[in-house]
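Only one protein chain is missing from this complex, and each of the others stays in its spot.
In order of appearance the chains are A and B, and numbering begins at 1 in each one.
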Amino acid sequence: MDSETRVQINDEADILEARQAARAIAGDLGFDLASQTLIATAISELARNILKYARSGEILLRRTARNGARGITIVAADKGPGIADTELAMTDGFSTGRGLGLGLPGTRRLMDDFDLVSEVGRGTTVTATRWTRRS
Amino acid sequence: MVAYLCQDREELLLEWLQMVEVDGGLWIGATAAEQEATAGKIYDICVECLDTLSYKDAEEFAQQVARRAVRGTITSERMLSGMLALRDVYWHCLLRHYFEEPKRLDEVLKLLESVMNRVLVILAMAFSIERERVINAQQGSIKELSTPVLRLRNGLLLLPIIGMIDSDRARQVTEQMLNAIRDFRARVVVMDITGVAAVDSKVANHLIQTVDAARLLGTTVVITGVSPNIAQTIVTIGVDLSRIETVGDLQGGLDLADRLLGYRVIIEEKAATQAAPMTVA
Partner (left out) sequence: MPVPILAQPPYLIASVQSALTDADLIRLQNDLFAEAQKRRSHGVIVDVTALDVIDSFSTRTLRSLAAMLRLRGVETVIAGIQPGVAMAMVELGLNMQDVKTATDLEAGLAYLRSRPHGAVGRGQ
């Protein structure tokens, strides 16, 4: 039972929409309130990155399941400038824009599974999943 | 096919209700009117699924039913066998209408089979999810009882932690503490871990995060009863001990809390043979 929700990210109002959609889906899947907030926060970070570096992009929310556990998968994709050194991007302290330099590594901590794919000049895609039953 | 199911709705609904009546009805305790209304709703949703092959309405309805049911008197078995009965009712109806066109009948029955199976799965899943949600909520209540948060005086909470803490419990403790801080407007929390022998680095990290989170709510956490073992673990994970307030024993922690809250403790010395009474200003 896979249903997807796509939110185009073009301005700040879209970030709110993406967060609310994620909360609704997470609530449905049985995530408690605290987890819903973690997920919504991850979305906020990813969506802001899209706006800041790529101007526009898309957040895809997907219900998923594995070994009896349910989860929500976030795919944040843009066709922006891309990240040259993805390993460096995943190290705490890295930042190319104004910021706390905590974006991606922090977001990874909020989620269970995390994958970053990026190519300079082509764009960036972050795929992250959080599960309801966690070890 | 859909046309036939719509056209024969009255008749088929009756047939279905009679079938489930034998088992005691879909819903124990519902009036005849309620049963009919619900049955009608289910009937229409199934027909819509057959028509549009979209299951959105079915999913929403399944959630609603599951929520009401899990707390009440519908069991999933009863509901599912009711659905199977409905499938049979549709089946017979279609048999009647298409028996002269075997090829068409075959197509139609295959479609019916696949759609109704899907609806059954949706319903079963909804029940399962809702049951789990209820169980989690109950377990949450049990967990909360095992970690009391004591309100000592205005603005001061005591959180004694006893026994094993794993990541899950640590997270639950954090949540409980933060909620208590918010509810009681606590400015200082004394978290006593005398009763905790050891923690792994993951849990030690959680404890530090608890202190940080409380700080965001404007509250200072004083950790007391830190065993040498745990102190070592905290240092090993690279936490600067000056970032957190730790005090050897609980009494020391409470004294510190009083100072942080702005109380001054006055000890009056009486005769050497008498105990020294303490007053708190």
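The rule is simple: contacts are C-beta pairs under 8 Å (C-beta built on N, C-alpha and C of every residue); 3 or more make two chains touch, one makes a residue touch a chain.
Only a predicted model underlies this, so the values are computations on that prediction, with no experimental measurement involved.
From the options B:Gln63, B:Ser76, B:Thr219 or B:Thr233, the residue with contact to the unseen chain in the full assembly is B:Thr219. Within the entire complex, the positions of chain B that touch the omitted partner chain are 171, 174-175, 178-179, 181-182, 185-187, 209, 212-220.
For chain A, the residues in touch with the chain missing from this view are 12, 15-16, 19, 23, 33-34, 36-38, 40-41, 44-45, 48, 92, 98-100, 102-103, 105-107, 109-110.
FYI, only the chains that are shown with their structure count from here on.
Per the touch definition, chain A reaches chain B in the complex via residues 1, 28-30, 32, 34, 70. Against chain A, the residues of chain B that register as touching in their complex are 63, 121-122, 125, 129, 132-133, 136, 140, 171, 175.
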